[in-house]
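One protein chain is absent from this view; the other protein chains keep their places.
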Amino acid sequence: MGRVRIAVARLVLGGFLPVLLLASAIDRPVFAADRFPLALKDDRGVTVRLAAPPRRVVSLAPSLTEIVFLIGRDGSLVGVTRFCNVPAAASGLPKIGGVIDPDIERIVALSPDLVLCTTDGNPRDKVRALEEMGIPCFAAAPQDLGAVFTAIERLGFLLGAADRGRAEAEALRLRARLARPPSGDAEKPAVLFVVSTEPIIAAGEGTFMDELVRLAGGRNVAARFSGRYPRLSVEGLVAARPDVIFVAGMSGVERFPSDVTRWKEVPAFRDGAVVTLDGDLVTRPGPRLVTALERVSAALAEWRASRPKVPAAGGRGER
Amino acid sequence: MTPALSARGVGFGYGDRDILRGVTVDLSPGEVTILLGPNGAGKSTLIRILSGILPPREGEVLLCGRPPGEFRRREMARLLSVVGQDPPVDFPMTVAAYVGLGRFPHQGFFGGTSSEDREEVERAMERTELTGLRDRALAEISAGERQRAAVARAIAQGARVMLLDEPTAFLDIRHRVAFYEIVTQLKETSGIAALVASHDLSLCAEYGERIVLLSGGTVAAQGRPEEVLTPANVQAAYGVAVACDRNPATGSIRVTPLRGMPG
Partner (left out) sequence: MAGEPTESARGGRAGGAVTGGRKRSGAVFPVLAAALLGALALSAATGPVPISFRAAFDAIFRGTDDTAARVLLSLRLPRALLGALVGGALASSGVAFQALLRNPLADPYILGVSGGAAVGALTVALFLSADASPLLPLCAFAGAALSAMGVFLLARRRSGVSPERLILMGVVVGAFLNAVIMLMVTLAPPGKIPGALYWLMGDLGLGTPRRVAVLFPYVALGTVLLYLLSRGLDLLLLGDHAAFQAGLSVERVKTATYLTASLLAGSVVAVSGLIGFVGLIVPHGARVLVGSGHRRLLPAAFLLGGAFLVLSDTLARAASPAGELPVGAVTALAGAPFFLYLLRRNGRRA
């Protein structure tokens, strides 16, 4: 009896495990090796088929350009938008227009065999026009940090650099993990992230900035408003009393005017806890989002370090 | 006696197109002059020149012996008033308010409303039988009543000379008669000099003491109705064959068109 049981168990396990592996392979493509010809579904649900590694790639978004450079496939880039400025080498590439206004003719003139686009900004009808001309378009539009890492892996697979893609994504995942504060009863500062100081436009729920704040252990005061970019009055800012304010400078240095910073009731102004970040860093769903996380985390850690020490019991996460 | 308003050899035109040539007209106090003429003869242009809006290219206009340019606006408005076509209906304005605007030359921008102003407005509305409509908006009353309001405003203005530019154009016979009766009353009681530009050949013969027949920009004939309203003159000016006789009931000249297409 016992021997039969063991035999059955071995059979079941022996057969089950491969089935499990196979099943997992079916619902998540294996990025272990480059496999051409390949078929991959993009973020729109469109299946893109490539017979060979693409050699002429056009990118329609700065974040995608950054990812291509990251995985070492910049050699295949033949066209980028005029906003693709990182790394510096990208600005030397031929331009095909902007994000919301790419020039179809210029793209076609470059004879690309793959176009990387995003559903957050590229006009849908232009992408469709390219596809109708026989140019495969792959849409990647990560909505949070985790999705950015997955996008890096997928693009690696797509561009014939699957291993490199996976490695880079792992490295970034590690950095992100390290950038987060140790969990526990770490204090949660009230944080305000603004993209404009005059008028005050904050980043609300659903934005990358909101996610960065949460991951870094802060509390986004603008999250209670509906809408992704709510506008605040000066009084609204004062009422929220943020401990730390991040300014995502969209155009050079952005400062709050002096009649806003004089409100010393606001801890961020009183303690000078206003941090300026490059706007591109926090709005592009690319590898540098992790850099942004590190900066935000560092600022919040500094804030925690400067707090007066309080005996552990009690938990001061609320305000 | 010096004419209240006169035009001497007035000419006007645009570019090389003449609209008026050598027009000489005198308006005397206590007299109603009718300005007749076909469309395009230059009646409205003449009225604009007489009222000082357009300067004549040749000749001169004299108001109480002086050219209009010498008067200040308000001063001139105290001497001469003009009744044109319909008053405005785009904005809500009561009859009383509208008639009251006629007192502007006497008040200026900053003057208050004196009791004399109020009296003149009341009297003007009485004369034109508008007292019952004083609080109605101009848009709500009939075209005939609006025309009376325009006349009332000119009366309230208290000017000695009144120019009326085809004011009965859209009115029915009842309102036309009423209009001419008012003008006649005014000239008799206030001694104003009135010039009425009109199309109404028979009615004007009834009420006008002098007729000026304007045709093609010149004065074709001028004088008493029987002198001006002849078949020859009417044919030459209007291109219509007519018969002119005296109306046995009223004694005034009567103009009757003869049948047949105008030549």
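Before moving on, here are some points about what is shown:
In this document, chain identifiers A and B correspond to the written order of the chains, with residue numbering beginning at 1 in each.
The rule we apply is simple: a residue touches a chain if its C-beta (ideal position, glycine included) is under 8 Å from a C-beta of that chain, and two chains touch if they have at least 3 such contacts.
Everything numeric in this text was worked out from a predicted model, so none of it was measured.
Contact with the undisplayed chain is limited, among A:A89, A:A109 or A:A239, to A:A239.
Across B:E70, B:E126 or B:E226, the residue that sits in touch with the chain not pictured is B:E126. Contact residues of subunit A toward the unshown chain are 83, 101, 195-199, 201-202, 222, 225-227, 229-236, 238-240, 249-255, 257, 259, 263, 265, 279. By the touch rule set out above, subunit B reaches the unshown chain at residues 48, 51-53, 73-74, 76-78, 80-82, 84, 87-88, 90-97, 99-105, 107-110, 112-113, 117-119, 121-122, 125-126, 131, 134-135, 140, 153, 157.
To be clear about the criterion, only the chains that are shown with their structure count from here on.
Mean C-alpha position of subunit A lies 83 Å from that of subunit B.
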